[in-house]
Every structure is written in C-alpha cells, then in structure tokens.
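Yeah, one chain of the complex is gone here, protein chain that is, but the others are all in their spots.
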Amino acid sequence: MATKSDSKRVLEVSRLNVEIPVPTGMLRPVQNVSLHVDRGETLCVVGESGCGKSLTSLAIMDLLPSKAKRTCDHMLLSGDSVFQIGERAMSDIRGDRMSMIFQEPMTSLNPAYTIGNQLAEALQRHRKVSSDEARQRAIYLLEKVGITAAAGRLGQYPHQLSGGLRQRVMIAMALMCGPDLIIADEPTTALDVTIQAQILHLLADLQREFQMGMILITHDLGVVARIADRVAVMYAGQIVETGTAQQIFNTPEHPYTRGLLECIPIPGKTRRGERLGAIPGIVPSLVGHMQGCHFASRCPQVSNACRSATVELLPTKQPGHISRCLLTQSAGAETPQREGAAS
Amino acid sequence: MNDIVLEAKDVTRTFMISGGFMQAKRPLHAVNGVDLRIRKGEVLALVGESGCGKTTLAKMLLGLLPPTSGSLELDGTPIETMDRLRVAQTVQPIFQDPYSSLNPRKSIGSIITLPLKVQGDNDPSTWRKRVDEIMELVGLPRRVYNNYPSQLSGGQRQRVAIARALINRPRIVICDEPTSALDVSVQSQILNLLQDLREELGLAYLVISHNLAVVEHMATRLAVMYLGRIVEEGDADTLFRTPKHPYSKALLESVLTPDPSLGVPDTHLGAAYPNPLDMPSGCRFHPRCVNAMPHCSAVAPRKIPVGDGHVECHLYDENEGKLAS
Partner (left out) sequence: MTIDTIKTPVTSESGEPSPGAMLRKRVFGHWGFMIGAFVLIAIFLMAIFAPYISPGDPFDQVLSRKLVPPIWSDSAKATWDHPLGTDHLGRDYMTRLFYGARISLLIGFGAMLISGVIGTTLGVLAGYYGGRVDMVVNFIITTRLSMPVVLVALAVVSIVGSSLTVVIWVLGLLIWDRFAVVMRSATQQVRALDFVTSAQALGCSTPRILLTEVMPNITNHLIVIATLEMAHAILLEAALSFLGLGVQPPEPSWGLMISEAKGMIFFDPWLITIPGLALFALVLSINLLGDGIRDVTAPENRN
C-alpha cells in the first residue's frame, strides 16, 4: 500500500456491468459504468430510484446478491486489482482499505454488541493490535466524529443512541482502519435536515483531513451540489453525464440532468406556486437489451437517431465534462472519444 | 375572523410511556400548548425535526386523536362534539408513503369510491361519474379504474391518494410529507398538481415537511415546531427572509440549495436532540442554542407577537430586557 501512495488515483472502475436473471429475462441494472476517484476527492453518484446507483456501489464492494453477476474491464483500488480476487482477499479489503456507510445505521450496527466492541472488532479484524490500542483508536475517532464523552459511549448499545449519533458511530467504524476509499450510500437520507447538514459537514472535514477518496450516492441534488467535487449522473443503468459540480449544475449538457434540475424548487430562485419542470413518462425496463438512448422515451429533444444509435459518453467543450447525448456530439468540436478514455 | 376553518387552541397531548418493569409510567408531552389557525385557502407549513410532535398534532387536527387538554374547533364548533363524518367532509389527509396509504387488496376504483360510500351519498348511480371526474382532475388515466395499487407507479399511487382525499371536496387537506417518498421528477409533478388543485378547488393545506425547499415553494404561512411547541410562526416570506428564533435560523441554514459554489453549512446546532421524556427546563431549546443566556434555562419564554405571527424567545422580549438592565 505504501508503494502505491504516490499515485493519486484511489479507485478506477472501467466498464462495470451487473446482470441479474429475473423470470422475464436478464435484468441489466448497471451497464458500462466507468468511474474513478482520486485521493481527497468526492464523487457523487446521483440518480432516481432504480437507476443502478446503489448496485454500482455494491458491485464495487463485491456485496451483490448471490444471483447477480458482475463483469468489468478492470477495477483498481490504489492500483491493485480488486476484481475477482476471491472472497477471502476481498473480505480482507472490505472495512480495511475501503469501507461503506449505509443509509440506515440501525440495521448496520449489531444490536447485541456495544459500540466499543463493534468499533474494536472493525480494527482487530484487519490489524494485529491489542484491545487497548483498539479502544484508544475508537475513542480518538468517536471524538473526531463529534461525539462528546467518547470513552463513556463505548459501553453503550446502538439502541441507546439517536439516529444522528448512530450514523456518527457508523462513520467512525468505517474510518477505524484508515481506508483509502469510503462509499457512502444515502448516508443522510434517514436523518433530519439539521443533522444531515452536520453529518455532511463531518464527512467533508474527515475526508479532507485523512485524504480519502469518497463516493457518495444520493438522490438529493442539494447534497450533491454542496459536497461533490465531481458528479456522475445515472439514468436507467448508465452514467449519462460526468463532470465537476460546477459543470453539472451550471452548464448541464444532458437533457435528463437539465430536466432534474428544473424539477426541484430552489429557495430564492423559483417563485412560490410557480410550476416546476417535469420529466414525463417512466423509466424504461432494463430487462434485455435496449436499443438507442435510454432517455429517448422521455426526452424533449429526441430525434430519430436517438432511438437507433448506440450513444456513448462524448466529451463536451469543457475538459472532464462528458455527456451521453447525441446533441453533445453536434455541439462538441473535438473527435469523439470512447468512454473511460475521457476524463 | 371568520375565515378561520380549523383552529387549535392551547392544545396538549400527553402520552403515558411505561418506564420499564416495575417503574411508574412517565408522561411524554408530544404536543404542549399549541395554538394554530388554518384560514380558508392558505398554505400553512409546519416544520420541525422528527419527534417534535408534528404527526401527533396532525392526527388531532384530523379528529383521530382527542387532545389531553385544549380544544380543536372546526368552523367554531369543537371537533369532539361533531359527527365523525362531518369532520371527514371538511378535513382530509394525504400521507407520505404512497405504498402503505392504499389498501393493496382493493381496486383503484373502489379506493376512490370509498369516501362516497362512507358518507352514505344518496345517489350511487352518480358515483362512477364523480370518480371519473376526480380521476381526470388529478391526472389519472381512466383505464386504471380496475387496476390494483401494485400495478401503479409511485406517482400514480400518490394521485390516487389525492383523489380519495378530494372526492368529497374537503376544505382542508393535511399533507404529511406529501412528496418525500417520491423521486425528484415525480415530486415536481405532485407539487404542481397540489398547487393547481388549490387554485381550482380553493383548498387550504397544512403541509408537514422537513424539506424546506418544498415548504418555501408552497407555503404562505410557516410554523416552526420544536419539542411540542410552536416556537415561531408567521408569514412565510418574512420568516424565510428574516427568521427570528435561533432554531428557525438553524433550520433554514441547513437547507441545502443546489448551489455548487456554497459548501456544506455549519449549523452550530448541538447534535443532541433532547429526550422528550426529560424536557430541558426553561426554554426547551436552550441546550442547543447559540444565543443562550443565563436565564434561558430557568424561565420559559413568553409568546411575543411579531408582525401577524409570534416568536417564543427571550432575545425578543423587550420588557425582560428592561427589567434586566
């Protein structure tokens, strides 16, 4: 791990696919998803329910349901392949070099053990340290995540803590081994707004301090705008647009991204009672192979070409900003590149 | 004022919570002395963290839960003395989760017809026509009449719930987190629909939400609730622009507008939400308050009128300031 520390890239995933057999055929909830995260960078994966954002994160952690099959060109964690390295090796990496924070902290903490036990276990599972050292690390991290009187909290059980405190404990647990990468799946969705802001603030601070890479999965565009360095917008199993937060929010290229941004009321921007934008229609079924652009059935700017052509991610005029839309091509000046090569 | 449709006067609801084996029951003051008025055609938003008593208050306003003390009046008549069906004609709810708010064993048609049946509507031959009308009004295609909830999308289910609530033309609709279980693109459609229906049918809404962006988009008045009390109430524009209570300020600061040039706000709000079984003394908010003064922990603040609303905070109590100095 130390030898790789010169490289900035924490995670690189190329052309990840997930397939799940269902009674009506083969469900393809994740299709050709390529993404990368650098040290100290936050990538937000945003999309509506069923777009494949959570399955993408589970596929990276190799935690997919057993009947789901994943394929990819490569998946590198700080330069080491983490694709098909076997369950033993993978479970050594999970919780150590990359860890995950889930939406509902109550179900991810074991109600039968104390906070202290679970935190220590997270470290001792991967490192040969004494219980006392593990305890010291737990106290240090609980204080880091803003829990006062940390030593006293170690003996408490999860049900004795409020939702916000539990999520802080989950974050501390994810940090026990000093991971290179943190994947947070809707970490604040179950929490109140005031607590949400605090937790996000905390995540941003910790990530800067420990120089981790972070993938944050959410459906909340407000969260994305405030915390993301780069954003990947997913729709119907594909990444439809990637770019910096500024690019995505200020100059969105893909009609879906633009539609999403018009749908949300923005205090101070949309007037009260004003009609909000809408994206008519429903998400297409992802069973079987699909021709043309996935968004074609709901797109206001659809043309005949959209329904037949295979649309790849294409670079826009701005560096690092790519969009899966044929209109991008006509606007863009450079030669089209295949996805994964860009950015 | 006689345009007040629904009014809560000093309403309190206390639950007795068992303290455990062989321990005395302890009172939990879910709602503690709330005054609230819903006027004809207005949109009153009730915001606050989970556990502040929003849902208990909503249940009382629907006439489903009697208050421990205080009174609830519908058109000036106490709700307790009224017939359940008459309350139901005036006030109807819309719930957060469109998956649990529709009976999975009933067809869409029979779900929307139920209110007519319950009210004993005298002409069953018009039912089908009225259901068709309301379905059109909320934007449901006619062909879903014989479908079951499991065959509909989340947005369509929410439209069914809205149709059921509106078919008897109530005057007040209590929307408990009406869009927070929906996807962004569906949420905007439902918000548009609610706005249109309000204009078309002259409805008043009580919107209960923690999504302040949605609240600001809809509300004409705003009430901020904290631990069973309304700590600030007023005109939505004024309150959003110049919140007075430190808690309202903190709440509004934590709204994440999708503006990438701003970082994550730091709310300076203590993390610990107090245990409602063990209320802080004096002002309930003082343990988390950035402006807390020594006497905040001792004396509960009075209601101080501000504009056409009020705020409960020692910072704005002029008389007290004089006494102190």
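By written order: A and B. Residues from 1 in each chain.
Throughout what follows, a residue touches a chain if its C-beta (ideal position, glycine included) is under 8 Å from a C-beta of that chain, and two chains touch if they have at least 3 such contacts.
Given the structure is predicted, the values throughout are model-derived calculations rather than measurements.
Only one residue in the set B:Val87, B:Val215 or B:Leu256 touches the chain that does not appear here, and it is B:Val87.
Across B:Asn32, B:Thr56 or B:Ser101, the single residue that touches the chain missing here is B:Ser101.
Interface note for the absent chain: among B:Leu152, B:Cys175, B:Ala236 or B:Cys289, the touching residue is B:Leu152.
Considering the full assembly, A:Pro280 is the residue among A:Gly25, A:Gly155, A:Pro280 or A:Pro319 that touches the omitted chain.
The missing chain lies against chain B, touching residues 59, 62-64, 84-85, 87-89, 91-93, 95-97, 100-106, 114-115, 118-119, 136-137, 139-141, 147-148, 150-153, 155-156, 159, 161, 164-165, 186, 189, 192-193, 196-197, 199-200.
In the analysis below, only the chains that are shown with their structure count from here on.
Each chain gets a centre from the mean of its Cα atoms; for chain A and chain B, those two points are 33 Å apart. Within the complex, the chain B residues that touch chain A are 49-50, 153, 183-185, 187-189, 191-192, 195, 210-214, 216-220, 236, 240, 250-251, 253-267, 269, 271-273. Residues 48-49, 146, 162, 164-165, 168, 192-198, 200-201, 204, 219-228, 244-246, 248-250, 259-270, 272-279, 282 of chain A are the ones touching chain B in the complex.
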